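Here the complex is missing a single protein chain, while all its other protein chains stay put.
Moving on, here comes chain A:
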Amino acid sequence: MQDSKKKRKKLIGNFQNDLYDQCLQFYGQPPLENISLTEFETFAVERLKLLKTVENVGVSCGKSSEQYTKKLDAEISSLNFPHRGGISEYEKRRKDHISHFILRLAYCQTEDLRRWFIQQEMDLFRYRFNCLHSKHKTDFLHKNNLKYETVSAEEKKNLKDKLIASSYGLSGTKVEEHDVYKVPFQDALDLVRTRKVYLLAGNAYIPHHEIVTIVLNDFRTRLSKALAMTARSLPAVQSDERLQPLLSHLSHAYVGQDYSIQKNIGKISLEQIDALSGKSFPLCMRHLHKALRENHHLRHGGRMQYGLFLKGIGLTLEQALQFWRSEFVKGKVDADKFDKAYAYSVRHMFGKEGKRTDYTPYSCMKVILSNPPSQGDYHGCPFRHSDPELLKQKLQNYKVSPSGINQILELVKGMHYQLACQKYFELTHNVEDAGFSLNHPNQYFTESQKLLNGGRDIKKEVDMSQRSQENPASVTHPSQANSKQAHEEMGDLDSFFQDE
């Protein structure tokens, strides 16, 4: 009896060891155990935080920069997930495994959610894979049946010059010291298409540092297929009442901060907009507002970006129509033409025409990455799309200090556009630390209003008995504690407006 018990324990132990003997996995097999609802929820939320961290770091530093890896290192190490293959990581790996599969349930439903999930999981995977030691990389490939043949030392020597001439960033030493893989060219299409790899007799010769591209391709394909399959079995899962609310909260947690749910409708009056644009609008919207006032017109890109922002801060459809009409009429458009041509698109924005989709205000990512402005456009992100000289002038006009402008320009040079905007926030609100991580223009507005109306202070009193404060009454120097709190609030606008 004892013996078989011992044996069983050992077997299970071995099984567990096998299952999580690597810190990185392909998530091929779903977890097969029972867990409590609490664990289910905790795991899911923690992974969501992890993926959002990956996203934020990716946007604030370029993904190929050295800073990226360093920053990710720093952020992830505090998140209680497998990190750099520590010895006693079994629990963390188990969480990693399970949480991935839970999030699949939440993020398989729409094209947008899937795309976001796949992108973050890929970035996370790439980061982890690159952290592995060379030997562990090979082990990983073997364990997951990714059969990439390595090139012999002799062949490497013969092909050295050709390899160096085909792959960017490949040196002679690298060729000698690291593995070079040989895969059929059909498995390396991205590299073939851009001619970034050496081809011989139908094989692509992939240097070690590029093998991750091949593996990532594989990863993406598998995950994409898996999500499609998950979506098909979703109805069964959603019928479980315990899970349904959590799953929808999870996917909304991504969506909820996009200010599509307006709880603050009608709280802003049109007369306030001019003043607000100077005080609480992020630079992009301030810029658009000014252009609208000066030219009495904005092109489509600008109308969308600004119009949706205004919707997000609480304008009603009627207010919006009045706002746009009054401005356009001062220009070349008469009221009739406005009603015929432009009113439709305003109503469209509010979901009252056509597809009747309630369009969501653009996030920073969207503004920065899509639809770059051309001549005659005023939309986009000024930190991203404006010439640094022009940006400098504009900031000078807005009375930002010279040293502040320099700091901003430095950040812009490093492509940290959102951080530059955050810096702009700090300089214009006279605070040392914005206290939040900027990723949405409406978030900028909300945070600004909170700051200016002391909404934060009130929150402080209630929640923070343990946290130290430098200056309880001051709004100018929020402590570190504030930033944590702000994160935890998860975009809850109610508190702000109830205080009025």
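Methods note: a contact is a pair of C-beta atoms (placed from the backbone, for glycine too) under 8 Å apart; a residue touches a chain by one contact, two chains touch by 3 or more; residues count from 1.
Note that in this section contacts and distances are computed from a predicted model.
Only one chain is not pictured, and the protein name UniProt records for it, out of "F-actin-capping protein subunit beta", "DNA primase", "TATA box-binding protein-associated factor RNA polymerase I subunit B" or "Trafficking protein particle complex subunit 2", is "DNA primase".
When the full complex is taken into account, the listed residue touching the unshown chain is A:193, out of A:133, A:147 or A:193.
Checked against the full complex, the candidates A:22, A:203 or A:319 give a single residue touching the omitted chain, namely A:203.
Residues of chain A in touch with the missing chain: 162, 164-166, 168, 185-186, 189-190, 192-195, 198-203.
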